[in-house]
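See structure below.
Other chains dropped; remaining ones untouched in position.
Labels run A, B and C following the written order; every chain starts at residue 1.
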Amino acid sequence: MQEEVRQLIEELRHAVTRPWAVMEVCGGQTHAIASLGLEELLPPGLRLIHGPGCPVCVTAVELIDQAVELSLRPGVVLCSYGDMMRVPGSRGDLFSAKAGGGNVFLMYSPLEAVAYAGSHPDTEVVFFAVGFETTAPATALALQQARMLGYANFSVLCAHVLVPPALEWLMDQDEGRPDAFLAPGHVCAVTGEMDYVRLAARYRTPMVVTGFEAPDLLRGILMCVRQLEAGEYVVRNAYGRYVKPGGNRAAQERMNEVFEPEDRRWRGLGLIPGGGMRLRREWNDMDAVLRFECGKGRPGADEASGCLAGQVLRGLIRPGECPFFGSSCTPLAPLGAPMVSGEGACAAYYHYKRS
Amino acid sequence: MFECPVPEPVSDRIQMAHGGGGRLMNELIRSVFLSAFGCPSGGVQNDAAVLEIPPGRLAMTTDSFVVQPLEFPGGSIGSLAVHGTVNDLAMSGAEPLYLTAGFILEEGLPLEVLARVAQDMAAAARAAGVRIVTGDTKVVERGKGDGIYINTAGVGIVRHGLEISPSSVRPGDSVLLSGDLGRHGMTIMSLRAGLSFGDGLESDSAPLHESVAAVIRAGIPVHCLRDVTRGGLTATLSEIAESAGLTVKLNEMSIPVREDVRAACGLLGLDPLQVACEGRYLAVLPREHEEEALNLMRGCGVSAGACVIGRVEELGTAPLLMTGLLGVERVLTMPSGMQLPRIC
Amino acid sequence: MCLAVPGKIVSVNETDPLFRLGVVDFGGVTREVNLACVPEAVPGDYVIVHVGMALSVLDEETALQTRREMREIVENTDPL
């Protein structure tokens, strides 16, 4: 074990005097924590709650249904990140849409989809844009590129979501409020710390911007614990090498030019005021839902499955406490989204902690 | 709510992940292939099967099968994949023993079709007395396959000491054909061309090794054997004659073709002598054994219609000549590519 | 969420701002990365890359400072 990690663990042992629950918001952190086995190294009393920060897990069923529908339209190619392929909608996932005749292309970047649209002018190229504030600037850039190049066959199915409204929603619930948050490092690299400063003050809850390596995570946790033990509740930055207080202005400007907030259903949680982003009116011509007059989807379809994702994502139960975990819900046949993504809390537990 | 077609449920169709080497692939192998073929020696997951083998020379062959439609009267791509390889082994006078099965599946293939094809394959192997001992499954993206492609490779044991090859053919030899021509090819082509057969024409696909074994066991010094597949009789015999450096003379009237097969060929402008079979073979052997061989062949169901269709002579004006219905002799040339339906 | 990986800019192809491209080395592997959101980045800089786009330039000052701050916190609160 690295000396730095050993030392941080030692510090944590000394720092914790009372039970604390710290939520890592970000699914990438959940994944790292589970694969490193970090929880087993934490002092007793210090508990991690795995938050709703996996954009795959929280993408509403109706949006997946729209993606499936679009992929099946003749002449349309739906481009998606690999993460979304196995997430169940109400009528199957994108892999089954593909097997059933849909055109689904895996892409690593929306900019690739723009290039594809340029080389296939007779194909309608729809990019399925999921992700938090980290990912949204690339979508904005893709739309700007496509418009500049005059690619009339490029459009976006916009599923972007915003983190701060979700934290607000969590803190407004009656149960399951964590004592502190690890704020998502890569989101903050774009947005900066302002929203979190506001939330920390309003809910009197410490927040520490945190990265993804073992030392980063431990430092973030330690900086939370220090505040909790000291009765402080401010924003601190444990990932300062990449996150400036003001974030990335250029990225923020691109996002603001293209998107505006809207209320959005988060899968497993429910309607979160201001929790999503839609294209601004000026970009309506590149909004796939409008261009293809997609059906509105059937909200709530996933709740029928019995999946307890809502309670897992709010930290009310651990994945292993869900009665379906590992039996009728596995990565091969997931009942809910958190079992699909490598980042989903249930999948992370399944892969690394079944023992 | 949506007007577009919606996909079938996940579990009904082949998906890319079925070829990924993980749990989904193992489940496919267990539920479809092992349930059809039984557990191969050495367990599911061994890289290779380890087999006992009797003494003798080893015959080895391979063929890939790409037929459309996948299922047709008289069989499927599954039974065809067994018969094709069993027959290629039989044509060296080998006793077929073990087959491998390599599947290339197209994303979107209905699992029930795959299951039927695998069952067909298993039944054909059982009937032919061979074992499918190891296999492989790959999945390719939709639009990069055609439902199912199957490769089979086979090994058999050669217990006789004959040199069965065109180079053994001698002037004076008789050319025997095991039955009527063109059923398999016309069954397939008719399905595509919208033709129907009154009394249910079926593919002739069948294993030929027992018929061959009957002849060889009787001690008949067979010179050459060849199953009549792609390119039909014309291609098969042209190859033998060309390799042997001799001329084969056929008599058109002695070549059996069913009337309905002939009519379907007429309709599409095809030559029945160039249409593929999957259950017919040619045997070239010394004339003095012709009668005995014919009787032995006729004693097997698959070759009940055996007949003598020609003779081998010293090299004449062309490797393959045929005396037609008006008594005039003409050249038969190896087909160039494949036969296409034509209108003139 | 948001798999993002640090790498070092090897070269930059200056074109239209929307299409500013750099070759970035991620520990022995290189890839073209869009630099539209880090207009200030130059070859030799470290950037963090997500979905083919650079999100942020490594601030070595801050990196060192963070480390110092950390140490302070640790030292200040150790006795507790």
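Note that a residue touches a chain if its C-beta (ideal position, glycine included) is under 8 Å from a C-beta of that chain, and two chains touch if they have at least 3 such contacts.
Because the structure is a prediction, the values reported are computed rather than measured.
Undergrad: Report, per chain label, the number of copies making up the whole complex in this file.
TA: A x2, B x2, C x2
By our rule, only the chains that are shown with their structure count from here on.
Undergrad: Determine the shape of the graph in which chains are vertices and touching pairs are edges (line, ring, star, complete, other).
TA: line
Undergrad: Report the most central chain, judged by the distance from each chain's C-alpha mean to the global C-alpha mean.
TA: A
Undergrad: How many angstrom between the C-alpha centroids of chain C and chain A?
TA: Using C-alpha averages as centres, the distance is 21 Å.
Undergrad: Just give me the whole-number Å value for how far the CA centre of chain B lies from that of chain C.
TA: About 62 Å, centre to centre.
Undergrad: What is the distance, in whole Å, between the centres of chain A and chain B, each centre taken as the mean of its C-alpha atoms?
TA: Using C-alpha averages as centres, the distance is 56 Å.
Undergrad: Identify all positions of chain B at which a residue touches two or more other chains, and write them in rising order.
TA: Nothing qualifies.
Undergrad: Sort out for me which residues of chain B touch chain A in the complex.
TA: Going through chain B, the ones touching chain A are 1-10, 13-17, 23-24, 27, 107-108, 142.
Undergrad: Along chain A, where are the residues that touch chain B in the complex?
TA: Those residues of chain A that touch chain B are 65, 68-69, 72-73, 91-93, 95-102, 295-298, 332-333.
Undergrad: Okay, in this complex, where on chain A does chain C touch?
TA: Checking each residue of chain A against chain C gives 11, 14-15, 17, 26-28, 53-55, 81, 108-112, 131-132, 134-135, 137-138, 141, 144-145, 148, 184, 186-187, 189-190, 219, 222-223, 226, 229-230, 237-244, 248, 250-251, 254, 343.
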